[in-house]
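Right, one structure below, let's go through it.
Missing here is one protein chain; the remaining ones are kept as they sit in the complex.
Letters A and B mark the chains in the order given here, with residues in each chain numbered from 1 onward.
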Amino acid sequence: MSNQIEVIKAGVDYYPEHWDRSIWESDIELMLKSGVKVVRLAEFAWSRLEPTEGKYDFEWLDDIISRLTKAKLEIILGTPTSCPPVWMYRKYEEVRHTEKSGLKTATGIRGHRCWESPVFLKFSQKIISQMAKRYATNSNIIAWQLDNELESNSCNCDNCTSAFREHLKKKFNGDIKKLNLAYGLDVWSGEYSNFDEIITPIGAQYKPGWLNPSYMLEHARWASESTAKFVDFQIATIRKEIPKAFITTNSCFTAHTPDFHKIFDRLNVAAYDNYPSLYKAEDGYPNADRGFILDWVRGLKDDNFWLLEQVGGSFGCWAPISPAPKPSMMDGYAWQAVGHGANLIMFFRWRTATKGAEMFCHGLLEHHGIPGRRFNEFAKFCTELNALEIPTDTVIKSDVALLYSSEQDFAFRVQEMSAGFTYRKQVELLHSAFRGIGVNVDVINESADIGKYKVVLLPTHFVSDDLVATKLEKFVSDGGTVVITNRSGVKDKHGACLMHKLPGDFAKICCVTVAEYDAIGEDTVPLIVGDKKYTASTWNDILELCGAKAYAIYDGEYYKGQVAASKNFFGKGTAYYLGTVGDMAFYRDLAIEISSDTKITHDITIPKGLDVITRNKGKTKYTFIFNNSYTECEYKRMTFKPFESKVIIL
Amino acid sequence: MSNQIEVIKAGVDYYPEHWDRSIWESDIELMLKSGVKVVRLAEFAWSRLEPTEGKYDFEWLDDIISRLTKAKLEIILGTPTSCPPVWMYRKYEEVRHTEKSGLKTATGIRGHRCWESPVFLKFSQKIISQMAKRYATNSNIIAWQLDNELESNSCNCDNCTSAFREHLKKKFNGDIKKLNLAYGLDVWSGEYSNFDEIITPIGAQYKPGWLNPSYMLEHARWASESTAKFVDFQIATIRKEIPKAFITTNSCFTAHTPDFHKIFDRLNVAAYDNYPSLYKAEDGYPNADRGFILDWVRGLKDDNFWLLEQVGGSFGCWAPISPAPKPSMMDGYAWQAVGHGANLIMFFRWRTATKGAEMFCHGLLEHHGIPGRRFNEFAKFCTELNALEIPTDTVIKSDVALLYSSEQDFAFRVQEMSAGFTYRKQVELLHSAFRGIGVNVDVINESADIGKYKVVLLPTHFVSDDLVATKLEKFVSDGGTVVITNRSGVKDKHGACLMHKLPGDFAKICCVTVAEYDAIGEDTVPLIVGDKKYTASTWNDILELCGAKAYAIYDGEYYKGQVAASKNFFGKGTAYYLGTVGDMAFYRDLAIEISSDTKITHDITIPKGLDVITRNKGKTKYTFIFNNSYTECEYKRMTFKPFESKVIIL
Partner (left out) sequence: MSNQIEVIKAGVDYYPEHWDRSIWESDIELMLKSGVKVVRLAEFAWSRLEPTEGKYDFEWLDDIISRLTKAKLEIILGTPTSCPPVWMYRKYEEVRHTEKSGLKTATGIRGHRCWESPVFLKFSQKIISQMAKRYATNSNIIAWQLDNELESNSCNCDNCTSAFREHLKKKFNGDIKKLNLAYGLDVWSGEYSNFDEIITPIGAQYKPGWLNPSYMLEHARWASESTAKFVDFQIATIRKEIPKAFITTNSCFTAHTPDFHKIFDRLNVAAYDNYPSLYKAEDGYPNADRGFILDWVRGLKDDNFWLLEQVGGSFGCWAPISPAPKPSMMDGYAWQAVGHGANLIMFFRWRTATKGAEMFCHGLLEHHGIPGRRFNEFAKFCTELNALEIPTDTVIKSDVALLYSSEQDFAFRVQEMSAGFTYRKQVELLHSAFRGIGVNVDVINESADIGKYKVVLLPTHFVSDDLVATKLEKFVSDGGTVVITNRSGVKDKHGACLMHKLPGDFAKICCVTVAEYDAIGEDTVPLIVGDKKYTASTWNDILELCGAKAYAIYDGEYYKGQVAASKNFFGKGTAYYLGTVGDMAFYRDLAIEISSDTKITHDITIPKGLDVITRNKGKTKYTFIFNNSYTECEYKRMTFKPFESKVIIL
């Protein structure tokens, strides 16, 4: 599906509506010269396309599309729904997003519309239909991007309240007593008499941890589904005019990320906006697990993917301006993305805006428009990429799968387990350990077929899931290796704690139970595996073995000498249970042990910070090596300067 | 009065309404087995008792009461007024609390009702009456708990605004000019033309220090009295049905603590919810002055007291989950409480909730319900306690009284004197010094008879009080020793600064005046007493002696060589004035000097962190020793492991 294009290409995000047409022609010339193949247009241009209610103006868009077409530059068209025009906000109050305080969001920035508003949907349908109809037959438009960086619905207006009530009514078949029981609303007399008493979690004064976690979890699910529904609506609107339209959206990772796995199920290709940090990491190893994000995007559709935005300069606007990308950084991160499966790399943005809030979110060209260092690095990347003609239908082969679950992400947002405990961090520890020894990791979700893997990593599977437990049991029986970590099997699907010994559904394959736990947060306790010493932190389960053997032992606190992690042979396979959070060395050594035991090729000579990954097409191997650090390093007799990358084709 | 029970007992807080009845019977069996004598029920159960307006359901409560009665477990019944059901909030908007912003508090957590609302009071009266009538003759119900952890009224609704206006009208006999004058409202043209112009301190953007401190002080008094009025209302409602009902409430210490001395004047026994910190203190001496809180509770009615909640596991919900209680901590803190006068120790809570926001505020039993380490410690405590059969009518004899004044607490909340200056801290410094050498301290308030003490400690008596000054004058004349600290005698009863030399009313017995002061905050200045060196911080009065002799001298800053503290012989007694805030060594040495001079038995061999206290019944002495530290220590040839406690009966 992601093979809408045949060889990997580079592109740019372009906002012709911000510039005088006198600039367009020279811009297109420079694009051609630099090696750009694709241009994204129109994502925020609603007020230019519908300047007043019902009056449309496509002339400028026709013009630029025609010019790009003539230049044989392919086009991705954005639907402009992220930013309704001001006239709509002023005339139709309901279009505006409602804050947690219950007050309407003021206008003036982007993304503050409510997509549960019928008025907003009516206008959205009209503008999208118009665009789709107009450009239906333009084969130069290779894809549509829906909205921009969609997040879970965080609105609290009347329409959203109603939608949330309907969601719950459906979930509980209209039986409010079932909801009360499932969520334990008798606690603090929070029981509802009927669904109409339910509200969204408003009240700016509330921390998430103060409200009922079952209700908050379900609200997070609803908020994600509301976003998915909006995606469905846009797809239907476009496909009505262009039945075979190739459609995606530019996802990003925030505190309000919806379940993108479900969202991209509906779309033709997974796509992401890739902004590695430009700040110097304290230890010199920045964006240590940036590879995780890329593997996560590849996992969304278990396929190669697109980047619709790739860092093109220093950031500004939402915060002070960041440092400039160091030499090699821009193309280094681009090559890394290609390595992990990117088939299209759109740089954000062609020109630096001279107006508006993002005028210091720097693009490839400075305000003055004359090519400089960053532009030249970008053009060098395009040229090299074009020269390689890498096919898009390559495959990345992985023996290890990591289960990333939006359910757990939602659940941990609502309840912080201990100081410093985040779902993302737990996930990245396991991912980094295997990637650091050159082992590929597929990031999957609950629905994946795990039979093809040798190893499955299951970090903190908090909200339990019979299907996952059953799958894993079969997987291990059949010879697979699984790593399960603490805070797994805690909750039922409604977010209530299960009344079994932890890790509950996973205790069977692990042959271990949790006697007690100690949420030590940022404190530490020494940890021992054989004769090696590590450090435990964050959360300590104290384990009782019921068949497993001890893998790691605490060497401090009142549970000194007790079991911190276990290893169990079950059927033909092996199940590790990690009751604590170790340091990186602990995870690395575990990854080495598992890779050795399961005969997964791995490479312990890879230096810290170096990302090595291979895409395969038939017998051809495209290997991408990127030094994601501020330190020069050596690997296989090659020297890598900071942020240097190399492509090796064998 | 606190002898509703005859020997000291342990109990548990139980929420049967959260659990299937199939669990009730085994729970009761386990309670009996563990040594539990008392069970608290129903405090948050309004929605279970009145599921819809006017429809009551007591069947489940009848059932559990009957089962507990059969098991000879005594019962404390809570009134459920902390959490009105959702139907009430939705139908009667006025029931909801109003924030400082002026916006209504959203529902979904606990305690957000307004008890100045007539509608709320009407519903409260009905439910309490129903309960009282129904269980009036059940002699197994030994006490009633009103609401839960009452705080001062912080609501800003129309009803509260009216009540505050009425309070002021009454205070100033309806004469608005008197109020304007007393509060100095001509400053910044804040004068009112009539009482109807007065509002509560709304405006989320305001720090307390920006508003008129006299008005803020009186609002704090009103807010406390509003809470007391609500207590009166509940008492009257219960007593109408059960004239001799034994009633209390579970107090706690927060930033909005009302004047609990006045509140417990109305009640049969003082009661408290005791949650020592489970986080490891940096210096290894956690909850350094936890004893203060316990002495404060004992002082509320000058009698032994109850703990209605005692820590039973790690905390969660409002914050990330805390570390687990270390071994010996749970029973250590319980024994310490017994030592300071607790006659009943109710552990919070029997089972860990599986649902609702507090699912990680751990109870004695884990989610799985199988007894573990914490439960076993608790059961051991119950067994030992039951075996000792300690009578409840013991006496703790104190020669030292510390005056803790809610007035000062209110006044300092409104105005921060210098960085790091809090009333509580000033109070604890003096309390800790005497407790650290084994001297008992009674915590009294302004109304206490001080004649029976040898020493009275008066920390920062900011809002002056003629009665206190007069009492102290007689006390010192008659041979008593008093310690008065800086920021005393500053203000009149309306919170206006008095136009006398400080310490004003207290200057006479101290024979010292404050020439000048320097609010140094977190800075420090060396301090000398004789040939010993200490450190002064927070606030430095520069003293002029007018009869007193110098006790401590500054050894730095522009007032090097000037007097920091004085000692004066007045009549047959002695008055110390401390113009600065010393370090702990300074207070300890002062406590030793005073105890020696006044012939109070003290023990300088008590190691840091060890709490030693004795309850007396006739000639029998029950001595409780608790190592409140992470360090092993020795005392009287006994070794105390971290958090270990011992009971010695002589």
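Heads up, the rule we're going with is that a residue touches a chain if its C-beta (ideal position, glycine included) is under 8 Å from a C-beta of that chain, and two chains touch if they have at least 3 such contacts.
Please read these numbers as outputs of a predicted model, since none were measured by experiment.
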item: Given A:G35, A:P80 or A:G489, the one touching the chain that is not displayed; value: A:P80
item: Selected from B:T107, B:N148, B:N212 or B:Q310 as touching the chain missing from the view; value: B:N212
item: Hidden-chain contact residue, picked from the options B:I370, B:C497, B:I604 or B:M638; value: B:C497
item: Of A:K33, A:K70, A:K170 or A:R373, the residue in touch with the unshown chain; value: A:R373
item: Touch residues of subunit B, complete complex, unshown partner; value: 101-102, 183-193, 197, 199, 201-203, 205-207, 209-215, 415-419, 421, 496-502, 515-521, 523, 558
item: Absent-chain interface as seen on subunit A, which is shown; value: 15, 17-18, 44-48, 51-52, 80, 83-87, 90, 99, 101, 103, 105-110, 280, 314, 316-324, 326-327, 352-360, 366-370, 372-374
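By our rule, only the chains that are shown with their structure count from here on.
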item: Geometric centre distance via CA averages, subunit B-subunit A, whole Å; value: 48
